[in-house]
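Inspection log for the structure reproduced underneath, given as structure tokens.
Here the complex is missing one protein chain, while the rest keep their positions.
The block that comes next holds chain A.
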Amino acid sequence: MTDAATDHAELVSGLIGDRADAWDLAGELPRDLLVKLGASGVLCAQVGPEHGGTGLDSRAGGELTARVGARCSSLRSVMTSQGMAAWTVRRLGGTEQWDTFLPRLTSGDLAAVGFSEPGAGSDLSAMETEIADDGAEVVVTGRKVWITAAHYADLLLVFGKYRGGATAVVVPARTPGVRITRVENPLGCRAAGHANITLDAVRVPAGHVLGGTGLPLPLATTAALTYGRMSVAWGCVGILRACLDAAATHTASREQSGRALAEHQLVARHLAELYVAERHATRACEHASASWDTGSPDMAVDAVHAKYVASREAAQGAARAVQLLASAGASDGHVVARAYRDAKLMEVIEGTSEICQLVLAQHMRKKVRP
């Protein structure tokens, strides 16, 4: 890790302390902690210094994400949202919009990105949210569901149809016509502030429409989601590291039938597989981050691959960890119980495993076209 990434990781670890279990049970992260982390640039650490960030590359940002993910997937999810918001502004916005919005994302404002709708999940082309021109303003109307971190957000990046294409518009969460309702009792990442958003003829300045024009919807969403996939993938590496640590510690210390659990062969196999899962996920993420950092055209596909591999390994690895800790880890709030629930959601978010498989299959099919 770079110095900046290490500093960030130590700051976050210190602030989390041993409180992640309680946050999971309460379903809430302390707002002052999020604002403090936002103002220090940790939540979107890849934003450059010219906009108040620390300009980590994808690899260093990924290692930081894994460090946070190992402690608390809810907080890591908030990082994913903030980073994806920043990346969306960077990718879809013009330079004036970078200067307007990026400094806000590194100075304490929190952000969420809205893709999913009641009728548009895996098929984002069914998106119905409309952004309509009205003089110097635009009017935004639609519904978004399961938006990570929306409960905490000051700024909502809302994807919608615009001028025959699509883009995202920056909507301050307190604008009249915006209603944010928490998703009750989410399966995982319980303190990540998932919420549903209703936008009822919400008016914002036309300058808030990123890029100021309609873009091809698949390109606009793929550009934004690519960051989210990298972040989720590295977060899953963190989940696996936490599970490995908990499983190794427990199986070395607990004895059954007169010897340590780790000396039982069937237990040892679980430990070996957990280690393989962590290495496998890490390598997939390192590869995708290298593609990102070198500007490889495979970056978007590699991000899908990393997300697919890391979430699958995390879901299986967390199940192994629960199996190994058994009653010692089977209470809500416990690190492996959280991992078990959080990892399953990671196979769903930012493109389900099935959508990832379709993207990867399409990528291969194209390569053998005669």
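By our rule, a contact is a pair of C-beta atoms (placed from the backbone, for glycine too) under 8 Å apart; a residue touches a chain by one contact, two chains touch by 3 or more; residues count from 1.
By our rule, contacts and distances are computed from a predicted model.
This figure omits one chain of the complex; the name its UniProt record holds, of "Amino acid/amide ABC transporter membrane protein 2, HAAT family", "Glycosyl transferase family 2", "Cytochrome c oxidase subunit 1" or "Carrier domain-containing protein", is "Carrier domain-containing protein". Touch with the chain omitted from the figure is made, among A:Ser40, A:Gln97 or A:Thr148, by A:Gln97. Touch with the chain that is not drawn comes from one residue among A:Ala132, A:Ala206 or A:Ala223, which is A:Ala223. Listed here are the chain A residues that touch the chain not shown: 90-95, 97, 165, 210-216, 218-223, 226, 294-301, 304, 359, 362-363, 366-370.
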